[in-house]
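Complex shown without one protein chain; remaining protein chains in place.
This part shows chain A:
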Amino acid sequence: MSKSDIFNYLNGIGCCNTCSLRYLNGRFNNYLNVEKSLLVHGIDFETPPNKSEGEPSAKRLKQNEDMCVACLGLFSSSCLDNVLEQVFQSRDIKLYENETVLTSVSLPIIVSLRRLSIWVALNEKFPKYFSSTDPPDVSIKDVVKLILNPKICEKLNKTLELNQSGIMINLFFEYPEESEELKPLWEVKPELIAERCATPRKFNREMMTRAAFEKHFNPSKMNVHTYAKHVPVPPTFPKKQLKLDKITINGPTVFVAGRYRKLSRSLSQTPWILKGKRMMEESVSEIIVENVAEFFGVCPENVIFSSSGREDVDVRCLGKGRPFVLEIPDARKSVLPQSAAGVMEAVVEKTHKVSIRNLQTVKREELTHIKQGEENKKKAYRALCVTNKPVTVELLKKLNISQEFTTDQITPVRVLHRRPLRIRQRKIYQIKGAISKGDYIIQVMLFVVKLFSHSCGVDDHRMIILDIITEAGTYIKELVHGEFGRTSPSICSIIGQWIDIVALDVMKIDLEWPPEVNNFTHCSS
C-alpha cells in the first residue's frame, strides 16, 4: 500500500487534488503548486483511479470539476478567485493604512463533519497510515490561508504578520443545506443534543457549534459504528458549493501609552455625570482622546482610556505626570511616528489644562504595568495647608517625619455612598513640612494693607507646605485633617492642633512606564 493508493482512494470518493494532498500530509509550501507536489509524492494524478473502486464517484466528479467532498469546492480556482476579487473590491480595505495583513477563515460545521467521515473511512481503509488520535489531514483553514495570504499581500503591497498587529481580513463561508446534513448527528450522540435542547440559554440557543463539534465528535470519542450507521462514510458527493457569505475587515487594536499632567483644579479625569447631567464640559480623558483618535481614523467614543489611578477634580498632577493607556480598536494605522506624536503633545499642551508626554504605541502585554502601578507604588503629594496659629519651629519639627508609620483610614464620607465601609491601613513613608520664604515680607506688606482694609484676610504665616510620600491608595485630604477622627493618626492628631488642607498636587507616581521618548522636540524642530 502506498501514497498512490491513498490518493486514488481519495480521488475516487470525490476529493479534489488539494484536499488529497492535505490528507497525504503535504507540507505547507506544497500547496502553491498542488500538481507538482503530488508528483513529488510519487503520484501521477492524471492516470484515472483504480476502476474497481472509484468508478461511480469518478463519474459524478466529471459533472462538476470544481466540486469536492471535503472542501465543498473551496479550493477550486473559481471559488478562490472570487474570494480574492471580493477582498480587493471591498471599499473598506482602502481605508486601512496599516502595513501588515492577516486573514482569518470561518467555515461551516459541515466541513468538520465531512472531514470526520473521511477520517473514519481512512482509518478503516488504511489503518497503517491513519489513527484515531492524530489528525488525518493538514487543516483546511491553514491551507486556504496559505494559498490566499501571498496573493493578498502581493496585491495590497503589504506584509504578512501573524500577531494581529495589522489588518484582519475575515472570510465567512456558509453552506446552503447545512442543517439538513447535520441532522444525522443527533442520532449519534442523542444525549448531547438533549442537553442542548433542555438548557437552550446555556448554549446560546445554538444546537451545535464548531467548538462543540470538535470537542465531542472525533474517532476516539465516539462509537464509530453508530456514527457510520447514521452518517455516510465516506461522505456523499455534495450538491452545492461552499459560498462566501461575507467579508469583514478590521484594523488592529492599537495601544497608545503616555503620561499626563493635569494642570487645572476644575477638571475631572473622566466625564463626570451626576443624575444624567454633565457636571463639566471637559475631562482629561476626552482632551487626550480627541487629539489622538483622529490620527488612527477612529471615533473618540470608541477609544478606551485607562490610567494608573486617578486624582480628584480639584487636584493637579504635576512632575512627570501619571501613566495612561488608550485602547484604540479598529485602528487604520498601526504605527505612531514620533513626529505625529509630537504634534499631538503640542496640541494638547495648548489647552494649558492638560499636558502629555512620552506618547508611544505599546504592546498589549505591557498593560499590566498600569494596574500594578495603581496598587503597589509609592506616591508623592504636595499639600498646601493652613493652621489656626502662626507656624513655629516646634510645629515644623513635628511635621518633618522621616520615620515610616501606618495610619488607619476608615472609608472617607465623600466616597462612603459607593464604597464599602472598611478600615484601610496605609503606610506614610515621609512627611516634610516647609514654609514659604516670601511669607514674612508679604506679611509685613499685608499688615499694612490690612490696616486700611478689613476685607483682606490673607495672613500667610499660617501657611504650611507638606510634601508627603505615601503608599498608593491613601486619602491625603483625610490624612491631613483627620476627618473628624476617622483617619488616625492624622497630621492633625500628630501636631495636636487644628490644620486643614487648602490645595493638593500629585508630585510623583513611582511607576517608570511607559519609557521616556522625546516626541516634543522632535515635532518642534
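By definition in this document, a residue touches a chain if its C-beta (ideal position, glycine included) is under 8 Å from a C-beta of that chain, and two chains touch if they have at least 3 such contacts; residues count from 1.
Methods note: contacts and distances are computed from a predicted model.
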item	value
Omitted chain, identified by the protein name its UniProt record gives, among "Protein Abitram", "Signal peptidase complex subunit 3", "Protein AF-9 homolog" or "Outer dynein arm-docking complex subunit 2"	"Protein Abitram"
Among A:463, A:479 or A:509, residue touching the chain not depicted	A:463
Among A:386, A:495 or A:517, the residue in touch with the chain that has been omitted	A:386
Of A:41, A:145 or A:261, the residue in touch with the unshown chain	A:261
Missing-partner contacts on chain A, residue numbers	261, 263, 265, 316, 318-319, 349-350, 352, 355, 382, 384, 386, 391-393, 396-397, 400, 410, 413-421, 433-438, 457-460, 462-463, 465, 481, 483-485, 500, 502-503, 505
